[in-house]
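Removed from the display is one protein chain of the complex; every other protein chain stays in position.
Going in written order, the chains are labelled A and B, and every chain counts its residues from 1.
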Amino acid sequence: MRQEQQELTVTTSGHGLYEITEKVRAFTKAQRIVTGQLTAYCRHTSASLVIQENADPDVQRDLLVFFQRLVPDGDPLFVHTMEGPDDMPAHVKSALTQTSITIPIVDSKLALGTWQGLYLFEHRKMPHVRKIVLHVVGV
Amino acid sequence: MRQEQQELTVTTSGHGLYEITEKVRAFTKAQRIVTGQLTAYCRHTSASLVIQENADPDVQRDLLVFFQRLVPDGDPLFVHTMEGPDDMPAHVKSALTQTSITIPIVDSKLALGTWQGLYLFEHRKMPHVRKIVLHVVGV
Partner (left out) sequence: MRQEQQELTVTTSGHGLYEITEKVRAFTKAQRIVTGQLTAYCRHTSASLVIQENADPDVQRDLLVFFQRLVPDGDPLFVHTMEGPDDMPAHVKSALTQTSITIPIVDSKLALGTWQGLYLFEHRKMPHVRKIVLHVVGV
């Protein structure tokens, strides 16, 4: 069994979902793994990973506004406000979604469903540079 | 190290939790892996995976009603309503739970705790056929 790693950089322009499916697919394909798995790992606590529908952009818009309503900016509940009203909500949204996702590689392809895309979920309002580690293992 | 994969099909009769522990255990046992890990991966964006208590069925009932209240069907917040009032809530519930779960295999057994069961969490009201990829790797 072999393994390969790569750090992916995603430059965001503020909160929203940023699809990384094609970059992850290209990295996986280049490793020529027939059977194995890919793990994506987000190195942040105010951005995270989600697998979501990538057909209708409204899904991404709705996800964003739902999370904003569930964890509102400037909530007086929060003490940790050092970096502004969207600081602690970003941490909570990260905890509510995923930091690592593992996708099997079957017949040389990621086992993503027909409508599945992999997204970096940026929870901060300001632009950020985000790092995601990709790790494939297999034969 | 060896690896094996299998696609599991779960036919649901609408929203609820469907336990797949025994099927996953049987697949794992058949591979005769002593030390390793199993990854379950859900190929959908309106169904997901959770590990939950499998002793009292009320836990599954309570989980279901909590998520229904947290992400209500027909919420006017949502724009993506193509497939009905439970369409976008299903995507949100998937984002709030897990798409992939990895369980170590210790002494030829899944390291599930005493009360842990693995469930497919169906978020749509109508029956669906769901696909879960199982992947074991180990020795």
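Please note the rule applied: a contact is a pair of C-beta atoms (placed from the backbone, for glycine too) under 8 Å apart; a residue touches a chain by one contact, two chains touch by 3 or more.
Just so it is clear, the structure is predicted and the values come from calculations on it, not from any experiment.
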item	value
Chain A, residues in touch with the chain not shown (by the definition above)	1, 3, 5, 39, 41, 43-46, 70-71, 77-80, 82, 88, 91-92, 94-96, 98-100, 102, 131, 133, 135, 137
Touching residues on chain B - with respect to the absent chain	1, 35-37, 50-53, 56, 58-59, 61-63, 65-66, 69-70, 96-98, 101-104, 106, 111-113, 115-116, 137-139
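One rule holds in what follows: only the chains that are shown with their structure count from here on.
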item	value
Distance between chain centroids, defined by C-alpha means - chain A, chain B (Å)	19
